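Of the protein chains in this complex, all but one are displayed in their positions.
Chain naming follows the written order as A and B, and within any one chain the residues start at number 1.
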Amino acid sequence: MPSCASSLTLQAVAELIGAELRDHAQGQTVISGVASLSQAGSAQVSFFSNPMYKPLLAATRAAAVIMDQESAAHCPVAVLATPNPQLAFARLAAVFAPAVSKQQGIHPSATVCPTAHIAPDAWIGPHCVVEAGAVVDSGVWIGPNCTIDTEVHIGQGSRLIAQVTLCRGVRLGQRVLLHPGVVIGSDGFGLASDSGRWVKVPQLGSVRIGDDVEIGANTTVDRGALDDTVLETGVKLDNQIQVGHNVHIGAHTAIAGGVMIGGSTRIGQHCMIGGGGCISGHLHIADRVVITGMTGVSKSITQAGMYSSALTAEPTLVWNRIRSRLRRIEDVVRRIGILEKTVRGDKA
Amino acid sequence: MPSCASSLTLQAVAELIGAELRDHAQGQTVISGVASLSQAGSAQVSFFSNPMYKPLLAATRAAAVIMDQESAAHCPVAVLATPNPQLAFARLAAVFAPAVSKQQGIHPSATVCPTAHIAPDAWIGPHCVVEAGAVVDSGVWIGPNCTIDTEVHIGQGSRLIAQVTLCRGVRLGQRVLLHPGVVIGSDGFGLASDSGRWVKVPQLGSVRIGDDVEIGANTTVDRGALDDTVLETGVKLDNQIQVGHNVHIGAHTAIAGGVMIGGSTRIGQHCMIGGGGCISGHLHIADRVVITGMTGVSKSITQAGMYSSALTAEPTLVWNRIRSRLRRIEDVVRRIGILEKTVRGDKA
Partner (left out) sequence: MPSCASSLTLQAVAELIGAELRDHAQGQTVISGVASLSQAGSAQVSFFSNPMYKPLLAATRAAAVIMDQESAAHCPVAVLATPNPQLAFARLAAVFAPAVSKQQGIHPSATVCPTAHIAPDAWIGPHCVVEAGAVVDSGVWIGPNCTIDTEVHIGQGSRLIAQVTLCRGVRLGQRVLLHPGVVIGSDGFGLASDSGRWVKVPQLGSVRIGDDVEIGANTTVDRGALDDTVLETGVKLDNQIQVGHNVHIGAHTAIAGGVMIGGSTRIGQHCMIGGGGCISGHLHIADRVVITGMTGVSKSITQAGMYSSALTAEPTLVWNRIRSRLRRIEDVVRRIGILEKTVRGDKA
């Protein structure tokens, strides 16, 4: 696939992304990039899938819009029809994305232990620290100010953008992408009580990250207490997530920002978890579970499906009354019980 | 305004902050600093606005207390009366705050690309990395261990305290203040599903931060997918907040710690959002909306006003009963329906 292409015809775009160009007359229109419905001009392709944005679609000046066939009637410009517009768009956008840096070698300001093994075509950026016994495989790119502790293994083609910390013995698969501020392998929260004082339980496991995992800015993944914390292939974590010790996240599960996952919880494959929620420790979440945003999960979920517990903002005065009624719901039930007895009594 | 003043008379304080000194006899009392109601001594000025702290006010030994006129009767010492005590106090405290560092130049341990443009009076701290094409304007101060990626623009007088990461192409206005661990411009969470595997949607937009924005420690602001993520003038973000891609936050909106904001949500101007809450993606929040702490927002809010959805801790045994009743609230409604029919039937 071309990288950083300067231009493509619409016909070439259609072939590249596997879409059908509805208006063949425009097949030779030259495209120089992608843009949003509202910003796209006559040399740019845009994308439509969220029905909320129909007014923007109606007003777009894009050369063409990637969308599903059902929506095509609403499009004022050429349509690139495909059953999965988001995927087609991702492929096109990749063509116009800035080329990723291809540096190789070790920046002179980096501190690399002589016993670390750095592939000749890997890049260790400025002010990085790579400790003893670390292994950095071919094609790895490590941006500025990263800390790679002892015995870490970074698989082929992985990228650490900047300010990433990988603690002792952490293992990354291939093509792993870690955003700034990520911390992998810090100690889990293991405490034993000794007459009211906390004694640290040494955290002796590590973290294993599968291939094609992406982890967002300032997300933290704790090392296991004994066994490893595991993220399987293709797991995608957004920013500011906390993954407790010995958590196991199944392949191709995606988790949005700010979710807290308690220790030893096992999440299945192909799950989708909305932002701002919390999953208690020691639970099992089945495969293909969808959890909507800001949901608290305190019991295991054994069946695929969609789950929720979030409340929705109301005007505060209204909410305060609702909350106050909720606190006295026991009283409501009691009054109903009395009524039921009374009414039955009337009839008796 | 003087910086790091060693002393001021109470009369000078009153003039400086636009307050009325109630006890003129004390106009020549010399003040050497500010302190809390409980810690202030006879050479310090304190501050009162939260009625909760009346007992501390009654016992204070401060030289004078900044407060509103209504509360003055409760003050055992000299009063500096003003309708906005918090603002007056902020101005006085600024006088006694430690002078900010005025270094200029580039620390020899920093790594600065020759194509970066650094104003002669800017400061690039130790172990910073400034990549190609970055522009650092006059009076900018960048503390230790920061990473400034390619084509970033940092406006005049901005300060990055330490360990800040600005990704490719991020633009900061003037006098922006970024606390340690802040990450601006990391990739948004854009994924397309390809038969159950996630394909990354390249994040091609950037982030634009207006003048006088302050962002707290370890807060993250994602770059836009196509258009930019935008924080307008005077936005104030506390610590550990996540701002998703293409979010737009209006001028002078303040958001407390730990709030998660989903992608493409647009928040108005002059909003105040309490800590620990969550706002779903693709919403509109009107101007002058106040959202109380730990509130989840999953629908747009079209009118100014105060909104809530937070619950309040109860003793666990009580709460478990409430929660269990709530789960069966459907049953409560059903029983009421039966009762209503029965009672109506009795009367028929």
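In the analysis below, contacts are C-beta pairs under 8 Å (C-beta built on N, C-alpha and C of every residue); 3 or more make two chains touch, one makes a residue touch a chain.
From a predicted model like this one, the values you see are computed outputs, not experimental measurements.
Among B:G133, B:G257 or B:G305, only B:G257 touches the chain that is left out of the view.
Listed here are the chain B residues that touch the chain not shown: 34-36, 38-39, 50, 52, 84, 86-87, 89-91, 93-94, 96-98, 107, 109, 125-127, 143-145, 161-163, 177, 179-181, 214, 216-218, 234, 236, 238-240, 252, 254, 256-258, 270, 275-276, 293-294, 310-317, 319-320, 323, 326-327, 329-330, 332-333, 336, 339-340, 343, 346-347. Seen from chain A, the chain kept out of the figure touches residues 109, 111, 127, 129, 145, 147, 149, 163, 165, 167-168, 181, 183, 186-187, 189-194, 196-202, 204, 218, 220, 222, 225-227, 240, 242, 244, 258, 260, 262, 277-278, 280, 282, 290-292, 295-299, 301, 305-312, 314, 321-322, 325-326, 329, 332, 335-336, 339, 342-343, 346.
Just so it is clear, only the chains that are shown with their structure count from here on.
Distance between chain centres (mean CA atoms), chain A to chain B: 25 Å.
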